[in-house]
Each structure stands twice: as C-alpha cells, then as structure tokens.
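A single protein chain has been removed from this complex, and every other one stays in its place.
== chain A ==
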Amino acid sequence: MTVKMSARHVSAYYGDLRALDDVSIDIDTQHVTALIGPSGCGKSTLLRLLNRMNDAVPGARVEGSIELDGQDIHARDMDVVELRARVGMVFQKPNPFPKSIYDNVAYGPRIHGLARGRGELDAVVETSLRRAGLWDEVKDRLDDRGTALSGGQQQRLCIARALAVDPEVILMDEPCSALDPIATARIEELIGALRGRYAIAIVTHNMQQAARVSQRTAFFYAGRLVEYGDTSDIFTNPRATSTKDYITGRYG
C-alpha cells in the first residue's frame, strides 16, 4: 500500500479555537477514505488543510506536518499552486463557473498550460467528462452554460473540472449533501470508478454513504481522531463507544 498523503500530529486553530487536536492519518490510492463525525468535529478542517485551502482564512493556524509523497506541503519550496493542482477538491455545493460546460472543464488545463492546441484540449475535456460520467449527457451541448445543468450534473461537472488537471488526490467535502438520492447514487458510482487511479478522501454526514463508498473510515469527535481503520471494522465492530453511538445514530 503506497501512502499518498500523510498527516502527523496535526493541530489546527481558528484564532483561539482549536479545531483539530493532534491528528495523524494516511490517505492512499487503493482505498477511498471517508471522514465522518458530528458537525464541528474537525473533519472538513482536515480536508481543507490537505490542499491548504485554509491559507486564506483569517486567523487560521496549523501545527504538525502534512506530506504529499513524502514532501512537506508547508515547506518553503512547496508551491501552493502546484500543490492545489496535484490535490484537487470538490465542494459541498456544486460550484461551476458561469461559463460554458467546455470552458469549465478546460479552465484548469488552460491556466496550467496542460494542452497544446485545441485538439489536445478537446481530448482532455472529453476524457475528463467521460471519467466523470457526464460525457454522454452533455456532448451535444458543450457550449451551454455549466450553471444551466441540474444539481447532480453540476456536481459531476465540478468533478470533471477537478479531474481535468490530472490530480493525484481528490478531496470531496460532502459532495452529495445538496443532491437528490438518484444524483447521489451516480456520484457514489463515480467515486467507486475513480478509486485506484486517484487517492480519494470524502467527508460525509451520511453513514450509509460512508459504508458504501469507502474502504477506510476515520471517525472524528471534538477535533480528535477517535478511530481510524477499515470501514467494515468500524461499522461492524467499533472500538470506541463514541464511534458506536455515532454510527448507530445516537447523535450527530
């Protein structure tokens, strides 16, 4: 098993508030890692630390180390632009740009100069849309606005947009919370199909979803990583009582 990203003794603060307390966790390419826990437990904070999206949050501070392929992402010679290109992110609410479907997907390749010429760019867009399972639905209307698609299609467009820069890690922050059950099922299928090619971490509030899409599950509570292991173990045989209470629906 090759570790793609690893966090060691990571604590995060927003001003005086400690959001994460001494968390160590590995993410790899073979498994989808689900981050679960009640609201405010720090799981989204951890996700946003992994591609340094919290840099811009005023008062946010990190301790400990986070590595991508053994390289410290907070190191002086680490370019945050490169980091974010290698570690893509899909957000809670679908957020396509108010541009055409094509331009949405082509956005990343264009700014990073990944495609030479229109033909290559077309190919990247098609591949990304195919991988996101959206190609057949939009291939005849690539010039339509991305915002005109349905919620589920928008979210798959956002996934295609993230895939287009060919990242190594994909972080998903509750990607289905704004979607209906059918659109959710499509995204879950898609996550299964992407496993193995990308290291995937997904934050979810939905226990069944975590059980369906992930092989590894991390349970967070009050900023601490309470339990981390195989999803099947966590759901059938949780060691900590708080994990058991949470996954059986006592709270959260």
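By our rule, a residue touches a chain if its C-beta (ideal position, glycine included) is under 8 Å from a C-beta of that chain, and two chains touch if they have at least 3 such contacts; residues count from 1.
Here, contacts and distances are computed from a predicted model.
Colleague: Which of "Serine/threonine-protein phosphatase", "TonB-dependent receptor", "Phosphate transport system permease protein" or "Cytochrome c-type biogenesis protein CcmE" is the UniProt protein name of the chain not shown?
Modeller: Choosing among "Serine/threonine-protein phosphatase", "TonB-dependent receptor", "Phosphate transport system permease protein" or "Cytochrome c-type biogenesis protein CcmE", the correct UniProt name is "Phosphate transport system permease protein".
Colleague: Which one touches the absent chain: A:Ala12, A:Leu121, A:Ala162 or A:Leu179?
Modeller: From the options A:Ala12, A:Leu121, A:Ala162 or A:Leu179, the contact with the absent chain belongs to A:Ala162.
Colleague: Which of A:Leu17, A:Ala75 or A:Ile111 touches the chain that is not shown?
Modeller: Residue touching the absent chain, from the options given: A:Ile111.
Colleague: Suppose we count only contacts with the excluded chain; which residues of chain A make the list?
Modeller: Spelled out for chain A, the touching residues are 51, 53, 56, 58, 81-86, 88-89, 91, 93, 95-99, 107-108, 111-112, 158, 161-162, 165.
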